[in-house]
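A protein chain is absent from this complex, but the other protein chains hold their places.
When the chains are written out, they are named A, B and C in that same order, and each has its own residue count from 1.
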Amino acid sequence: MANSLLETDQHRLALSISGSGGTGAVTVGLILLDAVAKAGFYGNMTRAFGPQIRGGESAVMLHFSDQPIETLAEFSELHLALDWVKFDRFEDEIPLTSSSLVIYDNSREKPPGLVKESGATLIGLDLQAIVKTLKGSRLNMVALGVVAQQIGLASHFIEAALQKTLGRKGPEVVTTSMAAVSAGMTLLTDTPLPGLADWHPTQTPRWNISGNEACGLGALRGGLKFAAAYPITPATDIVEYLAKPLAQTGGNLLIAEDELAAMNMVIGASFGGVPSMTSTSGPGLSLMTEAMGLAVAAEIPALVVTVMRGGPSTGIPTKSEQSDLNQALYALHGDAPHLVIAPLNIQESATVSQWSLRLSEALQTLVILVTDQHLGQTRMIMNPVEALDLNLQRSQPSAANEETSYQRYQLTETAISPMSIPGMTALQYTADGLTHSESGLPSSRAEDHAQQLHKRADKLSQFEYGDRWACTIPTAKAKFTIITWGSSFEAVKEAVETLNRQGAAISLIGLRLIMPLRTETLIELTQQQKVLVIEQNDSAQLYHYLLSQKAIPIDSDALAEPGPLLFKPTDLMPRIQTWMEGQL
Amino acid sequence: MANSLLETDQHRLALSISGSGGTGAVTVGLILLDAVAKAGFYGNMTRAFGPQIRGGESAVMLHFSDQPIETLAEFSELHLALDWVKFDRFEDEIPLTSSSLVIYDNSREKPPGLVKESGATLIGLDLQAIVKTLKGSRLNMVALGVVAQQIGLASHFIEAALQKTLGRKGPEVVTTSMAAVSAGMTLLTDTPLPGLADWHPTQTPRWNISGNEACGLGALRGGLKFAAAYPITPATDIVEYLAKPLAQTGGNLLIAEDELAAMNMVIGASFGGVPSMTSTSGPGLSLMTEAMGLAVAAEIPALVVTVMRGGPSTGIPTKSEQSDLNQALYALHGDAPHLVIAPLNIQESATVSQWSLRLSEALQTLVILVTDQHLGQTRMIMNPVEALDLNLQRSQPSAANEETSYQRYQLTETAISPMSIPGMTALQYTADGLTHSESGLPSSRAEDHAQQLHKRADKLSQFEYGDRWACTIPTAKAKFTIITWGSSFEAVKEAVETLNRQGAAISLIGLRLIMPLRTETLIELTQQQKVLVIEQNDSAQLYHYLLSQKAIPIDSDALAEPGPLLFKPTDLMPRIQTWMEGQL
Amino acid sequence: MSLEQIPVKKARPNDYTSNEHPVWCPGCGHFFILRALTKALAWLNISKQDIGLVSGIGCSSRLPAYLDVYGFHGIHGRALALASGLKLARPDLTVIAAGGDGDGYSIGGNHFIHACRRNMDITYIVMDNEVYGMTKGQPSPTTDPEWHSKLAPNGTGLSSFNPMGIALASGASFIARGFSGDPNGLTKILTEAIQHQGFSLVEIKSPCVTFRPEQKDWHKSMRLMNVTPFANPMEAAQAIYGSDGFDTGIYYQADSPVYRSEASSKKNGTASEQMDIIEKALLV
Partner (left out) sequence: MSLEQIPVKKARPNDYTSNEHPVWCPGCGHFFILRALTKALAWLNISKQDIGLVSGIGCSSRLPAYLDVYGFHGIHGRALALASGLKLARPDLTVIAAGGDGDGYSIGGNHFIHACRRNMDITYIVMDNEVYGMTKGQPSPTTDPEWHSKLAPNGTGLSSFNPMGIALASGASFIARGFSGDPNGLTKILTEAIQHQGFSLVEIKSPCVTFRPEQKDWHKSMRLMNVTPFANPMEAAQAIYGSDGFDTGIYYQADSPVYRSEASSKKNGTASEQMDIIEKALLV
């Protein structure tokens, strides 16, 4: 089976496309993804860029399947090179093997050494010659035709996709492009690749969506009515996506002058009674630190989505890493309990963000939703995800009681105090980030301080989160348990499933609710186990956090590696095996 | 022995003074402290204020001894009330017992119920009558005379202290004040207090210094030439102290528009080759988070002193807490190793800050020096502290080599790269917070990323810090070890010493170098021990950190309590005892 | 505020005060600003529950708790960001931001210029005592270059910040200077500022009797309500730059485009119909 160092029962196909600035490699990828989707399949697409802002080399990696698929391809079965300029930059991202097929335009430079050394089958075509014969056509469209033919993708799917992607440029552009595609389809009829031919298309509706869009969608479903943000890679897409839907649903998007403003705007709007969020990445989250503490202390609901990239400092802005967990957990000064939540894959981004926004409202607290560049910017063809049916509301005081004055931070059984909203008569109060008593008035008494500190911790720790806190995949008689989170989950899951099929017995836990940690349940699940924590950062942040909470056995181990390259199931498998052997 | 729930072989005397706005309680305290110092003794003074900015009630607590003393008094032996306005606010800070003596002006309100209930001996004097007889005199000066007489403090010491404190207001003020003091000294000749009479004065020179001043002094000794800061309680005193000495030594103090600016100014100055620092507290440190990450990534030496106060958010700005440890350790996004250091008492603030500044230079890294309101704002009479003799220099490249171009972030054995300074010929480079290669040029390659991440971690972990990393006080045959840090240290130490004298066998570790943690040494010291971690915050931050590093046994316990009240040795003793019994 | 919402009973200033006694030093200028504000609110007869009063940190920023309205005592320097979020999310509220010269012009400077530029319908009250009062007497941006303090023993040497000039250059549509020692003039300015549609800067000289005792003499130099408003920015600029800082009144009032919430803008169909459209757009 194709691309099958892993044993799996689904069909898969892995393609990649590269080209220097202006060659249109990304456009080919977007059209292919959409066309294959229209043909009834699933897939995902990631991008890689050179250091140039634009006009530099870029590449896309596509992974198709007849079933939902989140993992990236392990190597490229078919690579299309629109040219070879600086191709070596993508060596890590686009592994070629001797079973790869490489198609390129032989009117330009020859394939570089590393391509030849891979042992891949090289097919140079004179694409340029075709372009010359077709007025207004472009090389990337001819190449698209070649690829479509190679993978057995019918031309009407391409045409529909072209219509969607290029339609706004006018019907002529579509016609010209389609002519080029058709010409390309005749160029190479010999097809060594199994392609899509014997795959079973599905008739069910599917979404073409990125993780960042899914995240925004979930917030909208959760009732989002206000967002404020400052652009930052790789999070900007979230608010760019939200701009129109928010306007459609009577909400507002405020472009802030900086992240300090964005976070405070969110707090102001939420104080006004409106479900609110912001989105950012590490450097921006750093700037939000102080205001996030205000949300905690003044008990203002607020959702902050942080899309991690390589760090520290400006780091690697366009690539993925899971190294901002410590920050999400611990950046705030003082004892400042809040929620830290992470989706395990792109598919669930929408539900997890909906849940997160509702939790912020119900618990009147800060929720930091942690995703990363991979989860956020990968584009997926996937089954639509149903909205959750959640009953998590901001608790409001009943009508004012003349006798007793309103106590904004009143102690209650749930430790959640009813929160009045401007406009409600006789329930005025002043929200405050100073240590305060139940009334909200400033106090520096030890008793008030301890009382409110405990209240804020208790409301989060006592809450019943249900079993959405983690995805647990137990395996009968397992002696080993692997714990992971975020974008590492799918690769780890595939590795574990494959090993289990090969006879291993490993249980898997993917954590969604990272703080407050479901410590007791974790202890139950892991106490008789050898535990390995897998994460994509240099200092094993999740591992140390779990140790700090005594949630895993003291002899647990970590497999932690910094970004920007994602874990691959086949790389993980031998490492997990070695680890298991070391435990015996 | 006075104030001696604790057994100690030193003389001690505990006083307190309170009064509403304008009564001059603080002035009396400052003069007493200085006069007792001039008499040849030691002491410390802390202050407490009501919520008013000024004009509100305030109180000072003084603890004197014939030997160096850091701990606060456990209860007040002599309390002077200039009036009783809102005295109940200080109930926690000024504990009165049946052995307390309370002196007050009986021309005003009567002592409140809680004073009577304490069982203290109450002595009402008609101070106001004296004031009326002496033109220009003030009630607080008469009262000062009463207290001086009570504690057996000779009038020439008061006069010298008055001269120092009030001298700049002109000789007349001093004369009038001294007349009032003298009158006060005749008012109450009966002295139930043992007082200073049989104490042995020392002839050695001593300092009158606050912890914040000591911290600034240490930095100056370390070669500080640049500071930038934005005012914030309780850290402002550091830069207020530095203003003149920096000008005297040819350095600069830049008042920044905010903390974002302050931190970046420090980085800019340090890039210029000049040892630099800033000082702040939790909210300000939050704002410095992003720039601190830049110092780490670009390897720019920088010292950040954070003086903790009650948190989260604005919290309790004028009082102490140890709840910003997590922030100091973990706030930075990405994997961002740096140093976190804390002095254990006021006495050593000068040496620890000198060491910290030099470490930042030698390791080209960010050092966060963590103190707190108590350590910073307590004023001490103490023995002068010698400057350290440290040989910790910023490594500089030797003259440019025409053959090979300068590599700013070159890998070396120590993982410290020679750093050129603007002005050095042919050694130009660009410092960068983007992931970079050895040359400093941006790179998003996994290999460069891992290499530089490891380099930055290694230079800190490999360094030989010597035994300044902790104050370890081993006890023979100890089964118990207590670990603590910062301003909790002195109270814990006193409790442990007393328990040990009573037959317990407890070892004590006060951590100075908190990150990177000397894990192996800690394991050695604690592996056969029952361990208790004591700290002043709600979530047991140090305890969880030590667990996260596997530095203490998994069955270790925490005694963590939020501020703003400091730990007292006598409160700690039974709690430690109960804990020890629970371990058997 | 639509006509129906106006409460029938005419409000009195005291209706707007809370039971909390201010922490301010006796004689602090901020007391009079509190008083003038409650008078202006009473004059305008705005319902207490429809007022959002947000602030930063500082003596001045303690203001919200002294009024019986919806208050937010936020963090240092961010009052205008809080206010902007609140106003955009809740256009029905009367949103007022308040704070000090340190809060607004030093750490809050960026929000200040961008709030001016957005020109949302917010009234911004700056209680300017040319010092950081709360932290016990450090120079602020408006401090005289010669003023000696611990932090700047020889003075800062920096010419002082020109808040009204910067507000004008940044796009504020209402700019006034008041004096805490002139409660009537100040009440009038505040009334106009709150009524004005757009961003109003009310810069108020307010003595800090504790750390700047010499400011007790300000009342001798201030000229009360001697300024006449211009609608033309160049004329206003001339008046602002031409002043020695002791003139009071409204310098500038213009009818500039106001940044408004889309929340109220008409849309087709219900929210759930809109969500359907949004979700359908994702289909392949």
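Points to keep in mind about this one:
One rule holds for everything that comes next: contacts are C-beta pairs under 8 Å (C-beta built on N, C-alpha and C of every residue); 3 or more make two chains touch, one makes a residue touch a chain.
Keep in mind the model is a prediction, meaning the values are calculated, not measured.
For the chain excluded from display, the touched partners among the shown chains of the whole complex are A, B, C.
The chain that is not drawn here is touched, among residues A:202, A:233 or A:577, by A:233.
Within the full complex, the residue among C:35, C:90 or C:114 touching the omitted chain is C:114.
Against the chain not shown here, subunit B presents residues 34, 37-38, 205-209, 213, 217, 220-221, 225-226, 228, 245-252, 254, 256-258, 260-274, 276, 290-291, 293-294, 298, 381, 384, 420, 422-434, 441-442. Mapped onto subunit C, the interface with the missing chain covers residues 106-110, 113-114, 117-119, 141, 157-159, 161-162, 165-166, 168-171, 233-234, 237-238, 241, 256-257, 259. Think of the hidden chain as still there; on subunit A it touches residues 21, 51-56, 230-233, 236, 239-240, 243-244, 247, 253, 255, 257-259, 283, 313-314.
The rule we apply is simple: only the chains that are shown with their structure count from here on.
Between the CA-based centres of subunit B and subunit C the separation comes to 38 Å, rounded to the whole angstrom.
Rounded to a whole number, the gap between the C-alpha centres of subunit A and subunit B is 44 angstrom. In subunit C, the residues that reach two or more other chains under the touch definition are 75, 77.
Counting partners per residue, subunit A has 260, 290, 293-294, 298, 432-434, 442 as the residues that reach two or more other chains.
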